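Note that this complex is displayed minus one protein chain, with the remaining chains in position.
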Amino acid sequence: MPAPPTDSFVNIAVWTGAIALGVTLLLACQIVLLRVELRRHQRREAQAVARWRPLLNAAIVGEQPPLPALQSHERIHFMRLWVHLQGSLRGDARLALNAMARALGVDELARRMLARAPRDERLLAALVLGHLADRAAWDRLLPLAQAPDSALSLTALWALVRVDPQAAANYLTPLFIERDDWALSHVAGILQQAAVPTAAVLGRILPTLPEERLPRALRIAEALRVPLPGPVLAGALQSGAIAVVIAGLRSVMTPETIAEVRGLLQHPDWQVRVQAARALGRIGSREDAPRLTALLGDPQWWVRYRAAQALRELPALSRADMQAVRASLTDRFALDMLDQVLAEQESA
Amino acid sequence: MDNQQAPAPLVLVVEDDDHIAQVLRFMLERQGYRVTHLADGRAASEYIAAAGAAVALPDLVLLDVMLPYIDGFELVAQARARAEWAAVPILMLTAKNTERDTVRALDAGANDFVIKPFQPNELLARVRRFLKLGA
Partner (left out) sequence: MNFHHLLVEFITWFVFCYFLALNVGYLALNGFALRALRRKGQEMFMAELPRAYSGLEPPVSILVPAYNEEASIAAAIRSMLQLSYAEFEIIVVNDGSTDNTLEVLRREFALLPFPEAYRRQIATQEVRQVYRSTRYPNVRVIDKVNGGKADSLNAGINVSRYPLFCGVDADSILQRDSLSKVTEPFLRDPTVVAAGGTVRVANGCQVSGGFLTKVGLPRNMLALFQVVEYLRAFLFGRLGWSAMNGMLIISGAFGVFRKDAVVLAGGYRTNTIGEDMELVVRMHRLLRARRQPYRIEFVPDPVCWTEAPEDLRTLRNQRIRWQRGLAESLTANWGLMFSRRGGVPGWIAFPFMLLFEWLGPLVELGGYAFMIFAFFTGLISWQAFGAFLFVAIGLGILLSASGLLLEEMSFHIYPRGKQLLALGAIVILENFGYRQVNALWRLVGMWRWATQRESSWGAMQRRGTVKDADGAPPPN
């Protein structure tokens, strides 16, 4: 006679299955709700855009149309459209858009949103205030720039730079150097507007920075094309920390430090040699050709590559000179590399 | 004696960003021009091929560089390869203001370029200049 598994099994299994189906039904309802909400959002957006786009366009071309009140469900859509247009335009059009926003009370709205709205609305508010260059929002934007959230802090930083580049540079330059999660390229893009004040601040604080922070600070200076003060650069090139030396070499633009650069061509670390070769290509003269030719035989591919490119970039070297160099090479690797770089130049 | 008015100049706008395209349309129509808008490179390429016979040849083209399917530079090259389009002024809207792109634009045969973000009045002035030259 078959003895089935205990009733408890059946009970538990059936209950589990029932709960699973119950939760599934809940999920299904949630999916439907989300879809309905999405449709409503899209409809609202289309309506808001249809209503406000002609008015915004009119403002852009210089007219002053009478403005209706901005209704609460239109706010976010209006702000998004407004920010989009601000990002695409320049000049009088932007001033007109700013005037329109202030007339509608959007600046006040954005300041309020900055304090307590959900994250995406705070991002939008920061963008709006940045475009408005709204002084009154400074105090509220500053703590946001120090928030751990990357996207939010970078956007707040951008807004602060637009409001007051000098003050932003003063307050926040140490922050750029600290925060590794702020990609250098983003920071450089934002700071383009505040290049001069940032350069001044960097010049002041670079000598005081601890060694582990120096590479990043030097990279920021390089990205902003800020010429480094002589002693700072020389100090960096003579530093014991490889990262500092590399960052310093990347910033070398003038021949003042050429002696140190030449010395670094023989450095044991291959990355230093690479950067030294590149730097020499920028600032070197004809007499550096033998040094670079010697590097063509380096065991590291990238050193050979950059040395060959630097040779090509040396100002006084003509095609005939390059052919002479090529003929003098006995190392097969060096020959291959020079051929490659010459071919690259031809097809460029 | 009735003076037949020439039809308003036709401007072809090729721009994939809808908001910017709407601004351009508004600006140009307010100046009295007619506007045809295309949103991607392929539609523009077909228009270029069909112009003259099937569709009207525009008096000016406002061409964005970054377009889906076929970019602006190739479209300019395609247009300049055809006899009808040789005299049509082409203004390119470039987003990247690197020297390389402006050189490319002019080399490909564009008459002028406008860097995005653009100033609406400046754009209009350039458009007017080319349309006046043509008239």
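First chain written, first letter: the chains are A and B, and each begins at residue 1.
Note that contacts are C-beta pairs under 8 Å (C-beta built on N, C-alpha and C of every residue); 3 or more make two chains touch, one makes a residue touch a chain.
Not measured: the values here are computed from a predicted model.
Enquirer: Counting contacts across the entire complex, name the shown chains the missing chain touches.
Expert: In the entire complex, chains touched by the missing one are A, B.
Enquirer: Could you tell which one of A:72, A:185, A:208 or A:330 touches the chain left off the display?
Expert: If we include the chain that is not displayed, A:185 is the one touching it.
Enquirer: Of the residues listed, A:59, A:127 or A:247, which one is in contact with the missing chain?
Expert: A:127
Enquirer: Taking the entire complex into account, which one of A:150, A:266 or A:323 touches the absent chain?
Expert: Missing-chain contact among the listed residues: A:150.
Enquirer: Which chain B residues would touch the chain omitted from the figure, given the whole complex?
Expert: 17, 42, 66, 68-71, 117
Enquirer: Since one chain has been left out of the picture, which residues of chain A touch it in the full complex?
Expert: With respect to the unshown chain, the touching residues of chain A are 2-6, 9-10, 12-14, 16-18, 20-21, 23-24, 27-28, 30-31, 34-35, 38, 80, 83-84, 87-88, 118-120, 123-124, 127, 130, 150-151, 154-155, 158, 180-181, 183-190, 301, 304-305, 333, 336-337, 339-340, 343, 347-348.
Note that in this section only the chains that are shown with their structure count from here on.
Enquirer: What's the distance between the Cα centroids of chain A and chain B, rounded to whole Å?
Expert: 32
Enquirer: Quick check on the complex: what are the chain A residues that touch chain B?
Expert: That would be residues 53-54, 57-58, 60-62, 81, 84-85, 87-93 of chain A.
Enquirer: Sort out for me which residues of chain B touch chain A in the complex.
Expert: 17, 19-20, 22-23, 26-27, 30, 116-122
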